[in-house]
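Below you will find the structure I want to go over with you.
Of the protein chains in this complex, one is absent; all others appear in place.
Right, chain A next:
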Amino acid sequence: MKVESFGDQAVRVIFGDRIAPSVQFQINQFLILFDRSPFHGFIEYVPAYTNVVFYYNPLDVICGGRKDRSAQRQVMDYLEDLLKRLDINLENEGKRRVIHIPVCYGGEFGPDLNEVAALHHLTCDEVIAKHSSPQYLVYMLGFAPGFPFLGGLPEELATPRRATPRLRIAAGSVGIAGKQTGAYPLDSPGGWQIIGRTPILLFTPKENPPTLLAAGDLVKFDPITEREYAQLKEGHS
């Protein structure tokens, strides 16, 4: 674990060099610890797979701290001290939220399901069973509001992106790109292989927080029928 400079108004705390649930767990524990005593001048943090960036206002840091040292040095010292106090209590590992996301696989909602199945010599039902069995870990949100970077896709489902990206993928679409799986919070262009769609919203602008998921959550995809999709969609609009 170490703290690195990131420009003149941020630092990056690095927890590892690989994508692993244990690294994400350390990050989450560290942020819980940090939330109890943020430093003066702190603006926000952004967790990612292996590290967290802390943004700060240098004037406020100096104003609330020492005048004879750079703000960045003071922030780094603070975070380095906090890292020493990080005591990973693995009993909390069981406390992750599990969020169920209903997905209607195939058909018009999952136009690439057949292709994904054919590529892996599986039936569509087998793809659905494999995709909906794991609990995926939300490592981070980014790219778009509420967009989760999920880990845990079964290797036999890993599929390259489409050769030609689609100009518009509907919000709620669930897809695979390489070893990643995820769901689109907004209509966007994209090259993911789309295998289904959820009727529930990942981006909820009227709620606080405005996203369904947060880093550290577990996601379980539950297969539903088109009829159930329609009913749930009704309930969410």
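The working rule: contacts are C-beta pairs under 8 Å (C-beta built on N, C-alpha and C of every residue); 3 or more make two chains touch, one makes a residue touch a chain; residues count from 1.
Quick note on the criterion: contacts and distances are computed from a predicted model.
**Q** Out of "Menaquinol:cytochrome c reductase iron-sulfur subunit", "PepSY domain-containing protein", "Sugar ABC transporter permease" or "Urea amidolyase", flag the one the UniProt entry gives for the chain missing from this complex.
**A** The record for the missing subunit names the protein "Urea amidolyase".
**Q** Write down which of A:48, A:153 or A:201 is the residue touching the left-out chain.
**A** Of the listed residues, the one touching the omitted chain is A:48.
**Q** Who touches the missing chain here, A:5, A:22, A:37 or A:225?
**A** Checking the options A:5, A:22, A:37 or A:225, the one contacting the hidden chain is A:5.
**Q** Pick from A:149, A:192 or A:229: which residue touches the chain that isn't shown?
**A** Considering the complete complex, A:149 is the one touching the chain left out.
**Q** Can you name the residues of chain A that touch the chain not displayed here?
**A** Within chain A, the residues touching the omitted chain are 4-10, 12, 19, 43-53, 55, 58-59, 62, 70-72, 140-147, 149, 185-186, 203, 205, 208-211, 214-215.
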